[in-house]
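Beneath this line is the structure, given in structure tokens, with notes to follow.
For this view, one protein chain was removed and the others were kept in their places.
Coming up: subunit A.
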Amino acid sequence: MLRQTAVHMRGLLARRASAAVTSSSVRMASHEVSETVDMSRPMYYDRVDVPLPDKPYKDLLTDADKTLKQKEKGPWSQLSKEEKIALYRLMFHQTYPEMKQKTSEWKTVLGGIFFFLGFTGLVVWWQRIYVYPPLPKTFEGDSQAMQLKRMLDMRVNPVQGFSAKWDYEKGQWK
């Protein structure tokens, strides 16, 4: 079994080597199904940054399509505008402007975000009323004022912080 795998690997490596060695322009000029560098199955995709996908859009061609492809092999000046557009649509699904078209997805995303923020707000509000115990008495206004006065008297953070912002001569904040 190992020997079979080795034979397969050599075949794959040979194909990979030939893909690397042959010029890419030669491969793209005959734009039918092309070899992918990472040996994944060829697939069609519309991407702004990769202009030519692995394979054309339409795989199964009707007879009319096939005659059109034959006509494409001749001089292109003999193709009418509709025929050129039809050939483009055989090869590609969307044009560049169609690919770059803006969607309204952002409205859905933003709406979802606000919805969940609002829901969270409701949960927090409910918690405040029904779950949290009362605040300790040190949070009351009088107690806070006395604590602040004591911090100033103790010269807490006198260099740049708290007490540095109090004017001790005038008895007020600077």
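Throughout what follows, a residue touches a chain if its C-beta (ideal position, glycine included) is under 8 Å from a C-beta of that chain, and two chains touch if they have at least 3 such contacts; residues count from 1.
Following the convention adopted for this analysis, contacts and distances are computed from a predicted model.
One chain of the complex is hidden; its UniProt record names it "Cytochrome c oxidase subunit 2", one of "Photolyase/cryptochrome alpha/beta domain-containing protein", "Eukaryotic translation initiation factor 3 subunit B", "DELLA protein" or "Cytochrome c oxidase subunit 2".
In the complete complex, the hidden chain is touched by one of A:T36, A:T67 or A:N157, namely A:N157. Only one residue from A:T67, A:Q127 or A:Q147 touches the chain missing from this view: A:Q147. Not every partner is drawn; the one left out touches subunit A at residues 48-49, 136-138, 142-143, 146-147, 149-151, 154-162, 164.
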